[in-house]
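Quick one: structure below, then a few questions.
Of the protein chains in this complex, all but one are displayed in their positions.
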Amino acid sequence: MTALTVRLRTYRPQRRYLPVLAALALLVGAYGFGAVRYPAFGSGQVVLDIFIDHAFLLVVAVGATFVILTGGIDLSVGSVAALSTMASADLLQHKGWPAYAVIPVVLALGALLGFLMGLVIHYFEIQPFIVTLAGMFLARGLCYTISTESISIDNPTYTAMAQTPITLGAGLHVSPSVVIALVVVAIAWYVLHFTRFGRTVYAVGGGERSALLMGLKVARTKVSVYTISGLCSALGGVLMAFYTLSADPLGAVGMELDAIAAVVIGGTILTGGSGYVLGTVLGVLVLGIIQTLITFDGTLSSWWTRIVIGVLLFVFIALQRLIARRAR
Amino acid sequence: MNDTAEILRMTGIRKRFPGVTALDGVDFRLFPGEVHALMGENGAGKSTLIKVLTGVEGVDAGSIELAGAAVAFAGPDQAQLAGVSTVYQEVNLCPNLSVAENILLGREPRRFGRIQWSRMRKRAEELLARLDLRIDVSAELGTLSIAVQQMVAIARALDVEARVLVLDEPTSSLDAREVEQLMAVLRALRADGMAILFVSHFIDQVFAIADRMTVLRNGKLVGEYRTSEITQVELVTKMIGKELAALDEVSERSAATGPELVATDGLARAGGIEPFSLTIRRGEVVGLAGLLGSGRTELARLLFGADHADHGTVDIDGRRVQLRSPRVAMNQGVAFCSENRKTEGLIAELTIRENIALAVQAGRGWLRPLSRRRQLELAAQYIEALDIRPADPEAVVGTLSGGNQQKVLLARWLATQPRLLILDEPTRGIDVGAKAEIQRLVATLSADGMAVLFVSAELEEVLRLSHHVAVLRDRKVVAQLANEGLTPEDIMATIADGGRS
Partner (left out) sequence: MIRNLATDRGRGPAALTKHRLFWPAAALIALLLGNLIVSPRFFAVEIRDGHLYGNLIDILRNGSPLILIAVGMTLVIATRGIDLSVGAVVAVSGAVACVELGSTSILLAIGAALGLCLVLGAWNGWLVAGLKIQPIVATLILMVAGRGLAQLITGGQIVTVQNGPFLAIAGGYLLTLPLSFLIAMAVYALTSLVVRRSALGLLLESVGGNPEASRLSGLRSGRLIWLCYVFSALCAGVAGLIISSNVTGADGNNAGLWIELDAILAVVIGGTQLTGGRFSLGGTVIGALLIQTLTTTVYALGIPSQETLLFKAVVVTVVCLVQSPAFRAKLVKRRRRPESPAVAAQPEKVEVAS
């Protein structure tokens, strides 16, 4: 007994993993709670459904993770995602482009928007908040210039992506979008942890001046993260088009908040320099599981989701404050 | 030593910033296998010279040769590639990354673009072993002590094929044992043929390690000396120089001073100033003399509650007080003019009137405003008393000259009618006329019974005004002298020998 206590006490997770572990504990707790209360909740498909329903959010949040790790913020992600679905739908339905030409074009468009915002942020030293706000207006405005009505998509490639399940055996299945989202997560994880660019992202978040004096390529890194965020948002928009098979100029409103919330709940610190892309996956899952729990409950209304997310945001931000204060 | 060719030669370096000439025709040379100290008071141009060398700033005139080839670095990264590595005063690393990354980021071992973490850790361990440091290289840098962080910064500097190592005040946050460790490392590197440029305010350290020193003053070269051929007193004299401008004689200091106003006992703050006990009487001017970095400002800030003391007590007017915040000190009648007018003093975008009224208004809270008429009266009173120009209370403070800004800051505090006025470098960077006016004002105020703590790097000024002088060196009060016939030479000798005689 004493030996066990000693061993337990000697295991101290590193401080930087604490927020991620907290998110994991929350996720496991919420899942356990759901599984005990609702028998249907325990089936693995519930978890997979969360992935299916939130694949696009996951991709967008991965992009936002890059930006937030450098200490920036990107408010344009929702609008850029919406623009990408609108552009896809327009090119497919009205211009008759083939899907394999449309997808690269909208991805390039998202990346270009991000790249431009990155340039303005870095070279004109304007707060990312306000630049990406302008970007948000711009992208949303462009949505409306394409169409003020929603457009439904009947392109065979898109419908195939939407309706072909990938079976995993034991009655479980995911959509192709989930696979794409997980590939994006894997690439992001590899880039952040095994490339010089990825480590420079962390270095910029830890201290831009220091990174500059260390001889790192700060300018290139900062512009790149916004480009990546734009690219991820556009890809998220494409996945959203797969998911809904329609495009709405009012789509993905408030998605930037969900993305930021997922990143923060996943343990990434909003001042930059600390966090993990796997934490962001956990953050998205936490958001998803809360929604699922509330749906399962039946008596709770959907707006509780937002309230609970707000409370979680507060708890996690306060936790970050506490850790930061203890570190000093 | 002279038979080896110099590795670095800077000739006729000139650098102007808007309003100031930071470097004016400075020459500097550095040989392999030597530690060369760059000495000078604050504002002498040491940091600018280092920035010019490492490519942070461009030069307006002059040339830099590295191993005989002319170079002009466009940034620190280029300087590093060419073999000039720098360790800055504040550790300029990323606290959120691991030790290994901080040492190797930007040139980490990679294969097909993939960072090889195990090789990276091994390499970092090897580099730290060179500095006789064995720590977990995957630990987050921010969790380690400042001393270790400094070592990591040096390890980073060494990893490149460094031929020139620049250390900008590397010891300012280290304790004695850590300094010794660093010195040992520097000696070992010197033995390997490294050329080391070393900047420090700690005279003992410079004499312990440097082979040669170059002294700058006001952006100009004073000279280059071998450590063995110069004494500490001579060095201090050369750094401080002589005040050239003749100032009016300040009226006689009032002889008699009143009862004790402030008394500290063992007041101290880790990393700022070691325990000191100081008393200041009403109507007395106490001068703080010492080089920059000797703890003058840190001492003054403790008395104002701008920083928190770790140890010791303060009594004001015989009552024990806890100076938790500037507001508490203000309520006790303490006022503090910071040496950094821009960052800690004035609100540049506000007007003269608003800046002068600020401290009084802060004391009253926002619900009891000074009427605009009262503000204008205050402004008019001090504009006249201190001859602030332009004499327009609505002029924006950021547009004023340095001397007038200083007067506005002074006016803000005089308006609170303090009992103790702390002036940190009130005459730095202002013209001679304004300087004389401020000195005269200090004499008048003390004659009227105000206690003044006067901090200045200019010894003549301190001696002209002070009844008592506390001498600081290396973050310690090393002597407290009554100003009876003291000369600048006495003070310099005290600084140089650390009050040992």
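The chains carry the letters A and B, assigned in the order they are written, with residues numbered from 1 in each.
Just so we're on the same page, a residue touches a chain if its C-beta (ideal position, glycine included) is under 8 Å from a C-beta of that chain, and two chains touch if they have at least 3 such contacts.
Here the structure is a predicted model, which is why all the values come from computation and not from measurement.
One chain isn't shown here. Among B:L8, B:I50, B:A82 or B:L267, which residue touches it?
Per the contact definition at the top, the residue touching the missing chain is B:A82.
Touch as defined at the start, partner being the missing chain; which of B:E34, B:E354 or B:D474 qualifies?
B:E354
Using the touch definition up top, pick the residue from A:L48, A:A162 or A:A219 that touches the left-out chain.
Of the listed residues, the one touching the omitted chain is A:A219.
Just the residue numbers, please: which parts of chain B touch the chain that's not shown?
58, 69-75, 78, 81-82, 304, 306, 325-327, 330, 336, 338, 343-350, 354, 357-359, 361-370, 376, 380, 384, 391-394, 412
Taking the full complex into account, what residues of chain A touch the chain not shown?
Contact residues on chain A toward the absent chain are 73, 120, 123-127, 129-131, 133-138, 140-142, 144-145, 148, 217, 219, 249, 253, 257, 260-261, 264, 270-271, 301-311, 313-314, 317-318, 321.
Keep in mind that, in the parts below, only the chains that are shown with their structure count from here on.
Averaging over Cα atoms per chain, report the distance between chain A and chain B in Å.
Distance between chain centres, rounded to whole Å: 46 Å.
Using the touch definition up top, name the residues of chain A that touch chain B in the complex.
Interface residues on chain A, with respect to chain B: 14-16, 193-196, 199-200, 202-203, 205-207, 209-216, 273-274, 327.
Would you pull the chain B residues touching chain A in the complex into a rising list?
56, 75-77, 80, 86, 88, 92-97, 101-102, 105-106, 108, 110, 113-115, 117, 140, 142-143, 156
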